[in-house]
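In this view, the complex is presented without one of its protein chains, the others remaining in place.
Chain nomenclature is as follows: A, B and C, assigned in order of appearance, with residue numbering initiated at 1 for each chain independently.
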């Protein structure tokens, strides 16, 4: 089970598909094992980048089952966000039954005010059960839901099962500082903060007090090493981060970012095919050439990158 | 099958739930029969007001099956909009197999430009099959997708299976006129236009050239009579419409409108319970009293209203 | 000066323009006198419907000066919302110097969380001075800023110069009830609530506890009588309201509503020309015919309407 003490690197795994759009079950297991081989501390599946909203319920269950089966006992967090609570309750219950370590959720775009957001989480917890540890995902760029520091503190206070913040506000560095300040002054209980947002600010986030990364950048090895180095050797962590930044920034494009990520993961052998399920863009030749150029440079700059 | 020649009144039916949130299968059949008894020309199910996004796939299929079974041969249109094409394809195929008369769809909120919107419909038709007649739903207030007259004409031109516009732009009267003008000049092919938007402008829409109504106002009898009277006796149609307008306006409130509608349909015996599935608001006593006041006045003003 | 005890009807006045787009100074005085003749308790100018964002600063000052000069001592509220505080501060100071009774403001669309909204009002008050009584405008449909009941209470608590709520959330009836409940329980200080939103729910709003109307419907006489009748004779108030509802609903169309309003005000002789300043739509013949039809019916149903 994840908890407020969870730290380290959770890789956000994509959902592999065959070129015809069917789930690629064979890749699921291999991909999971490859992530484990990167030294991650856990996996997160069925998030926004997992194309969760394109899956049928029984497909989601297959993904959960298969990933947990190959995760070698590492904790697996399952994204359950959906427009209706019925679907969330069912997926949460099934995932926990299968051995998930917790769930992740974020409100629908119509939630605007602090009261709406806090009310939604209270209802959601009532539905999935207060015994299921959950990750509060704060990702306004993707969801349109803007959460103040105050509303995050409130959700954490009102829901003991909220154990982790997936931090991906942009800009968001001061949000980490604000939470850590509240905690130091005893005004907020413990909470794990893992950072997403494609790791675009991981260098700074670790110094602001984050506990690690939960994101899908195609080189989880980099996340691993930057998180480990952050406290020991800032300059070394920054050098490594900087070597990846040109590619990381390229992957962090709305809309086509996932296609970039799957292209690289397919090249690395994590998944068999780079395809997204429809509707979803494919990389055109110009974009592939740009990625390949950046990969070649990365290989020269970070020999331990995994290529 | 619906076609470009379809006219009249299609009632948008809600999805009845039990107080515990389960599908109310018993109400489904009775509700359908009551709508048929109102003299409607067809039914539309699983739209935005049908809480479709809160249903599990197998629940959606149950709703389709049950409504068609009780519709006495009237055409039933099934809303299939979903974030992913896989879910849309599956529901469309199953619904048509069960005897649906067509499907209704609208793009996700991220679709902004004309090319994005037209491209989405082309992809969607490729997924569900070009032999399935579909209703283009144009409802920017609910979806955030703004469609110009030009892009509607383009979608109609590019997709022969687009046979109907569910018109609920606001303001939208000139959109009807623009389409009818293009058709008169031979610049656009035939298209059925049924009006939604809670019927708030049905009086004017019929005179602009609409073919009828497709909306969920709790008194389908009014829709029936206004649509029938529109061409024969404008003043009589307007008198009738005006008698309903205070309530109709009350029902047309974002967020709580569906609770108002279900409250009235429960009072009228169409459904057993006024409950929405979570997340969804219930009417508080003040709102119920307001509705009851408006209902009492309506009863005095329109003796044929069905109360 | 407006205060928390202000009640009654404040007409939202449009800004009259000549067909070439210049300010129509001659109409300004006449229009103001006509509103005074309708028996309103005050005027509000330079709001969203006053095309304030299309005016140059010196034009805004001319409008304020002219309206106050013809208002016969009635209180005039001046809308000062602008993207920057410098413009707000300057207009507020000049308007108060000229004899305005207070100002009205609402945050820019980027304000999302409770803290952002409350922070914006605190900053705004620091800029215009805490001695200037202000109206908090809550109009999410137009501004995109969604304010919870709680954040309104907070702004009122934090800013003693906030004396009035221009209530135009949609739906918003429960917001009035919530504020009145807090006040009854002593949890919120006195606050005047005048209702906008085109008066579409004025009938119900008065019964929920509103103090009156602040809106621009083209027949301020109706607002006057409905507000006066509300407490004495509910049915009579509702009859009168219902007679206007078909037109009121027609005027309440986003985008073209202001053109409808100016068309009627020009017909009534309040202003010389129905023109909006660019960018702004004009009524086409079909729309004008619809308005004329509704006006003819209104005249038959409410002989005291002012036509």
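The rule we apply is simple: a contact is a pair of C-beta atoms (placed from the backbone, for glycine too) under 8 Å apart; a residue touches a chain by one contact, two chains touch by 3 or more.
Small disclaimer: the values here were computed from a predicted structure and weren't measured.
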- Task: Pick out which of B:5, B:33 or B:115 touches the chain that's been left out of the picture.
- Result: B:115
- Message: Using the document's definition of touch, tell me which of C:73, C:186 or C:279 contacts the absent chain.
- Response: C:279
- Just one of A:256, A:271 or A:295 touches the chain that is missing; which is it? A:256
- Of A:96, A:245, A:264 or A:305, the one touching the omitted chain in the full complex: A:245
- Query: If you put the missing chain back, which residues of subunit C would it touch?
  - Reply: 21, 51, 53-57, 83-87, 90, 109, 120, 123, 127, 277-279
- What subunit A residues would touch the chain not displayed? 170-171, 173-174, 177, 200-201, 203-204, 207-208, 238, 241-242, 245-246, 249-250, 253-257, 284, 286-287, 290, 297
- Message: What does the interface between subunit B and the hidden chain look like in terms of residue numbers?
- Response: 112-116, 146-151
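As a convention for this text, only the chains that are shown with their structure count from here on.
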- Query: Line, ring, star, complete or other: which one describes how these chains touch?
  - Reply: complete
- Query: Same or different: at the subunit B/subunit C interface, is the fraction of residue numbers used by both copies above or below half?
  - Reply: same
- Taking each chain's centre as the mean of its CA atoms, which one is farthest from the centre of subunit A? C
- Whose Cα centre is nearest the centre of all Cα atoms in view? B
- Report, in whole Å, the distance between the mean C-alpha point of subunit A and the mean C-alpha point of subunit C. 46
- Query: In whole angstrom, what separates the CA-based centres of subunit A and subunit B?
  - Reply: 38
- Task: Can you tell me which residues of subunit C touch two or more of the remaining chains?
- Result: none
